[in-house]
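One structure, pasted below without further comment.
Showing just some of the chains, left in place.
Which chain is which? They are A and B, in the order written, and residues in each are numbered from 1.
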Amino acid sequence: MNSGHLMFELAKRLYPICRSITGNGVRETLSIVKEIIPLEMVEVPSGTKVLDWEVPEEWNIGDAWIKNSAGEKIIDFKQLNLHVLNYSTPVDRQVGLKELKEHVFTLPEYPEWVPYRTSYYNRQWGFCMSQKQLESLPEDSYQVKIDSELKPGSLTYGEFVVPGKSEEEVLFSCHICHPSLCNDNLSGIALATYIAEFVKSKALHYTYRFLFIPGTIGSITWLSRNEDLLEKIKYGLVLTLLGDSSPFHYKKSRRGDAEIDRIMNWLLEKEEGARLLDFSPYGYDERQFCSPGFNLPVGRLSRKPHGEFPEYHTSADNLDFIQPEHLNRSYEFLLKVISVIEGNKKWINLSPKGEPQLGKRGLYKQVGGMAQQKDYQMAILWILNYSDGNHSLLDIAKKSGIEFSVLNKAAMDLQHASLLKPAS
Amino acid sequence: MNSGHLMFELAKRLYPICRSITGNGVRETLSIVKEIIPLEMVEVPSGTKVLDWEVPEEWNIGDAWIKNSAGEKIIDFKQLNLHVLNYSTPVDRQVGLKELKEHVFTLPEYPEWVPYRTSYYNRQWGFCMSQKQLESLPEDSYQVKIDSELKPGSLTYGEFVVPGKSEEEVLFSCHICHPSLCNDNLSGIALATYIAEFVKSKALHYTYRFLFIPGTIGSITWLSRNEDLLEKIKYGLVLTLLGDSSPFHYKKSRRGDAEIDRIMNWLLEKEEGARLLDFSPYGYDERQFCSPGFNLPVGRLSRKPHGEFPEYHTSADNLDFIQPEHLNRSYEFLLKVISVIEGNKKWINLSPKGEPQLGKRGLYKQVGGMAQQKDYQMAILWILNYSDGNHSLLDIAKKSGIEFSVLNKAAMDLQHASLLKPAS
């Protein structure tokens, strides 16, 4: 089973769980991820001050339905958890069609689909259903029942750190607060899990940190508890919407020219149809990581662009909407990103005056005068010429057009020949 | 009567007056403007040293004509003041056709039009007429008469200042030295007058200064007398050629990236056919404001580009060449410029770590999860994210694509909610 299938299986298992920004759905989700990577589950009590916010009361839900006067369940939470307004207050009473309609959300543009709606900070009860169903409802007396509970508890998130040779960090973050939505949140969770699983067995230069957090309040909570380590974060990616067939969309960090932006720019030039988007203060948790007081070098990688597809935040973002092959392509691309991050050093040429004599070090071809030069031999020259402490290996890759892996090999050989040392 | 008609009426009244760089024509012009705005008239004596120059002798003219031997006036200054070479020395004598021709300027390319010519610093007498007329003149004895006077007097200019909350200034300048030319000088005078009339009744942030000055020697004179206040000038525009139907042409300040240049660039992107021109050291008084020793942030706004239309500096730049509707469009555009100048502050987000919780401050919608966001709500996020002291509201308008007025409203509300303060 390749990584795409493993990720799809994980998404399938997580799909039925009713997640929210707090509650047992999040805990259940993280426990399943924990079977694959040994993440830490962190509980932050309701009422804790986090930056400008406060951890809200914990929301849990047992069941919910609407019954008509014949006692038939016309809406059943157990069939589809999107039917309940996320964070809905409990309710249990009889209502007429008119009052019911005041508490129902639909998607008139897509009459067959059920929308996903939330009301975290404004207490109300509500249901979501298809426009078609709403229109078919007769005048009747309906029993509405939401067996939910809002009370002090905690906000739960998962964190997993793989220490590297350096204390400098690469951050991957995904949100875990959406209920039965696949591309939006499950694809990100699956990718973060299996990228972490890959990284944990390697001896890498950077420390890798993986966050599984509820959107907005989760990143705000994590940021408020970890201000001290933020300066160590050198690269970061928010992962979401990675299971569909679209070309990659990379949203730049607020800085716009952070190394992660430059790497993605360069790698995505080679990916057909890929697009780079400027930072905007709307979207996922990059909003928080890139708020002006933090301004972290964190971009966002997606396939579909955020919000620009009809299935977004609807029941149509289900298991049919993502595919193992697409998850796998996202995974392979992220491994490439990691290999560039790892090799993207600045070097210092230790013999910078004139070219060093490569022949006597076995680094040059034996017969001169031929017009063709192998990439490797050119890589040697490019690295020597531009390793002045101002150019990273990525800069040299851009200038030379030579494959990053060839340059990396050449750099290793030059270091071995004592012609290169890492810039401090 | 809308502003376009008011401006046209003013131009009509000023049209017959024979203006020059000094003299009673300028005084009469400024007196008429003074009926609308209470400008100050400044007199600077001939001989006064002004930068590298000296205020010249004052020129006044009573009448001028050419009579043929039959005593018929074939050229009459009272019919068209362009017929006299501006700053012509007096003359009163009989000349043959050959000698007359040595003192006549025509426009062979446009044989029906009379050119406008000046000779401020080289003493000579002369007439301007149409090429057609010149060619029709028979051998004859002509009486040439120019009843002009050149003697010590003064240079006259007008100045009007509307104090604002700040001592920082916005400068509008127009030239008042051209005789019966409409687009070139009367349209600028009319715009400057009615923009000043608009500004004087508003309580604005900036101090607004309006200059009505003879070209070149006037700006040099004003600059030499006001060196101390130049550092207060934050924005400036030379106004001329604003009454015709062309799209806007904005000539950048010498700096090229002054805030006025950036504002005009952004506003003119939305004006069909508008063009931005790089600074060049030729044109109107921007030459002096943007000389390297001053280098003020002063650009030039016109409709027709300077010198690139056949009517330029000819009798065809008459009242038919300008229209109330075009003057009005220029006026409306300048009001837009002023509103952006006024709102173009840098702000500081007072809660820059993560997004502040907008909901508890009534600044956020009540039900989450919907893909569409109103411009206003996006404006809130854009301003919060980029108000780090480095980005002006104009920068944020460019990045976000949101209407400036919407951003301005959002900034006011955020300031009211204590989430924003002006950058010092």
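We take it that a residue touches a chain if its C-beta (ideal position, glycine included) is under 8 Å from a C-beta of that chain, and two chains touch if they have at least 3 such contacts.
Everything quoted here is computed from the prediction, not taken from an experiment.
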| item | value |
| --- | --- |
| Subunit count for the whole complex, all chains sharing one sequence, 2 displayed | 3 |
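Criterion: only the chains that are shown with their structure count from here on.
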| item | value |
| --- | --- |
| Centroid spacing, where centroids are CA-atom means, of chain A and chain B in whole angstrom | 55 |
| List of chain A residues in touch with chain B within their complex | 51-53, 86, 105, 115-122, 216, 219-220, 223-224, 227, 254, 278, 280-282, 287-288, 290-295, 307, 312-313 |
| Complex contacts: residues of chain B adjacent to chain A | 349, 351-357, 359-360, 366-371, 373, 378, 381-382, 384-388, 399-400 |
